[in-house]
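A single protein chain has been omitted from the complex, and every remaining protein chain is retained in its original position.
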Amino acid sequence: MNKVTQKVEKGLKKRYMKEKIFKACGLVSIGFAFMFLLLLLTDITIKAWPAFVQTQIELKLDLSEENLGLNAKSAQEEIKQADFRAVIRSALKKQFPDVKKRKDRKELYSLVSFGAEYQLRDLVMDNPNLIGTRSSIKLIADDDVDAVVKGTINRNDDESNRRVKNLKLSLIEGLEENNQISKQFNWTFFSSGDSREPELAGIKGAIMGSLYTILVTLLLSFPVAVAAAIYLEEFAPKNRFIDLIEININNLAAVPSIVFGLLGLAVFINFFSMPRSAPLVGGIVLSLMTLPTIIIASRSAIKAVPPSLREAALGLGASKMQTVFHHVFPAALPGILTGTIIGMAQALGETAPLLMIGMVAFIVDIPQSIGDPSTVLPIQVFLWADSPERGFLEKTSAAILVLIGFLIIMNAVAIYLRKKFEKKW
Amino acid sequence: MSITAIIFVLLLLAAYSYFIKRQKVYALYRTQSIKKSKIKQTLPKYFGYVAALWSLVPALLVLIVIQIIDEPLVKSSLADYIQSEKIVIGDAADDFDLYMNEIKNMSIDELESADPEKIKVFNQYQKFQSISNYAMTIIVLAMAILMTAFGMKKVKINTPARVIFEKFIEIILLLAASIAVLTTVGIVLSVLFESIRFFGEIPFTDFMFGLEWSPQTAIRSDQVGSSSAFGAVPLFVGTMLISLVALFIAVPLGLMSAIFLSEYASSRFRSIAKPVLEILAGIPTVVYGFFAALTVAPFIRDLGESLGMSVASESALAAGLVMGIMIIPFVSSLSDDVLSAVPTAMREGSLGLGATQSETIVKVLIPAALPGIVGGVLLAASRAIGETMIVVMAAGLAANLTVNPLQAVTTVTVQIVTLLTGDQEFDSAKTLAAFALGLMLFVTTLILNVIALHVVRKYREEYE
Partner (left out) sequence: MNTQTMKENINLTNMKEKSIAEIHAEHKQTIGEPFCDNVKFSTRNVDVFYADNQAIYDVSLDIGKNEVIALIGPSGCGKSTFLRCLNRMNDTIDICKVTGDLELDGTNIYSKNQDPVLLRARVGMVFQKPNPFPKSIYDNVAYGPRIHGLTKNKAELDELVEDSLRKAGLFEEVKDRLNSPGTGLSGGQQQRLCIARTIAVQPEVILMDEPASALDPIATAKIEELISDLSKNYTIVIVTHSMQQAARVSQRTAYFHLGKLIEVGETNQIFTHPRHELTERYITGRFG
């Protein structure tokens, strides 16, 4: 071995050390990202878990005719007017005769949810033969009760630090001893709209709102994006205007989403006087936002179609337009669809621009059309995350899980499409 | 007639034109027996299409034009009417828009309670409305019928129907592509217009260089225009601080991840790691915001406290940290593209001299890819500056002028959201300020994007 080799060999150990450190840095970087993802998902899943379970209190209710002022032949309208709150309260009073003070009574009545009377009303309206009976009926419990039963509120905490005071706790324990408290799958969460009461709040309104918004987005952005992509790839001449379009598309893909919200507010709501908080405007804004994404994906899908296919069609005497629509477009369609789904997933998770156009309102009703005021899933998450009630924490996490679930499904479909129709040209 | 009904009639007319014309050409082809000469003919359906376009497109264009001029026309006639009847509507002329809105939104029930002058105006308004509607219906339908007849005559057997139809489609495609330009113009106009109104009230220099931001106090009429309230410097500094924290996390981690994935990882590891990074990129920002506000921020605060430091519960560090993690996949995929564009010859040249892999990466690949990486970092910075939900949920509202990441700062996007959500009058300086901030945001990100896209493109061309 000569001198140079010896010199090189001398430095080798140190250099390999550096190599190892460098490689480890890379691994650590990826590991950090993975760790964070894992942490985020587990944290949210753990927080969300209780939201899928609902606590109910079973009460013996006196639904006698004189108590409700109804009889078996009463019309639905009359049933609607009946005082179901009194029925529930008297049942509670009867079970806990010791609670006398007015303040304590209030605690007692707040064991069941504020919405229990409506739950009971709907039940009686559906089954009028309940009138005149004494039946045991499960009513939705208040969120405090729910929290105690699920253990979110620690019973052993000092009373001063505990949201649920001793009196209420003893009432709850009384109910528990009687086996009157039960838990079941929380259908309310999936079947009702927003509410100020955590135990009554659901995401159906937000899901429907998201659905309508995405529908508008899809119907607007897909045709426009495909048309734009086809034009730019197949027909566009080389001139300054086309350059301008290309620069604009690339730039719009990187414009902050909130700016699109400002556009929506200034142009669609103030200038065109479109309805505030409506999926229609939300959909338009999101479609403008997702257009660049879909155009860019569609263009690369069209670009991937080999020239030989075009030449074959042109060689048979097909016009340029026929070539594109009969051959190139179908061949590029899977790629275009994949891009579209990814764009839609992006739109589904988008929050900021929709805040700008007023989709942040508190809306209880489930939207019935694209013109109704509504909110969307990410905004529901945002609204609940801001709520002071503890009961909303689990709801927020659960709504996030549902949102991520939708996104995963969409992405899985996109991957499936890509795999299934992947062609090797 | 309602617009939907008019459009329906137009579509019926178009369908009629299509079928009639197609049938006619069919019949002509058969009788003329051109078939024998074996000359290729344009398919009959193209003649039908062109005829249908004649009956549909001009009428539709007229309809759109009428829709646009309809409202100002009604408004000005109503203004004339009000003037001629000498009805007092308010103290100033700029209240007229508000007054119009009131009139428009009046319902039948309100009529009973409203004052008689208003009712008079309302009735007149309805009259104008119905006149304009009649006029519109008649003009559009007349146009449609006229053009249908014209099209029937004009489209002959020797018309190059296919060429015309395809040209039409091409124009439609071009229009679709132009929407990108329209969107940009729309953004510029909407933020610029409101910003100019804002700068009419607050001097531009006060906004750009003022050190105090407190829009809430400026709602009170006696304080409107008080120059100290709309100084945006604390917002700019806050935005920069959080973005810097984010980039400080995202750039090294993203770059190292990309390097590891493209240079070291086995293909199996890569096939797992890339989708996981994609998941990280696909998580909605509102989820990051929730996590930042409820998990990361309290954790950092507690950690700081246990080390004897005072950390705000809405610290810039927490928001920046989570934002940085959100941007990792973005930086990583951009760097991956850029690194893989460096020719293999460069890699082999270095390895062939006996360089280790890390030496090759640090001393050859990264310098060679530097323009592309810088472009990627600029794009990431643009994303960080424009990111909204994480900061809305995890950063503060109070505009502190500080560069200490342990304190709470607010950002441009946070202020836009707080100024525009809730029910404010649209014209107040407070809401207009949001558009001025929006303009700043748009201009900043536009500059970053244009530079970045240019740099990246130049870089790519160099190695292609």
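Order as written gives the chain letters A and B; numbering starts at 1 within each chain.
The rule we apply is simple: contacts are C-beta pairs under 8 Å (C-beta built on N, C-alpha and C of every residue); 3 or more make two chains touch, one makes a residue touch a chain.
Keep in mind that what you see is a predicted model, and the values were worked out from it rather than measured.
Here the chain not displayed is in touch, across the complete complex, with A, B.
The omitted chain makes contact with just one of the residues B:328, B:364 or B:381: B:364.
Of the options B:301, B:347 or B:430, the residue whose C-beta touches the omitted chain is B:347.
Taking the complete complex into account, residues 266-267, 343, 345-356, 359, 363-364, 367-368 of chain B touch the chain not shown. Within the complete assembly, residues 1-2, 4-5, 7-12, 15-16 of chain A touch the chain that is not shown.
Please note the rule applied: only the chains that are shown with their structure count from here on.
Distance between chain centres (mean CA atoms), chain A to chain B: 22 Å.
Within the complex formed with chain A, the residues of chain B that make contact are 40, 162, 166, 169-170, 172-174, 176-181, 183-184, 186-187, 190-191, 193-194, 252-254, 256-257, 259-261, 263-264, 273, 276-280, 282-291, 293-295, 325, 328-329, 354, 356-359, 361-362, 379, 382-383, 385-389, 392-393, 413, 416-417, 420-421, 426, 434-435, 438, 441-442, 445-446, 449-450, 452-453.
Every residue of chain A that touches chain B in the complex is listed here, in rising order: 8, 15-16, 18-19, 22-23, 25-30, 32-34, 36-37, 40, 43-44, 223-225, 227-228, 230-232, 235-236, 244-245, 247-252, 254-260, 262-263, 265-267, 270, 288, 291-292, 295, 317, 319-321, 345-346, 348-352, 355-356, 358, 360, 378-379, 381-382, 385-386, 393, 396-397, 400, 403-404, 407, 411.
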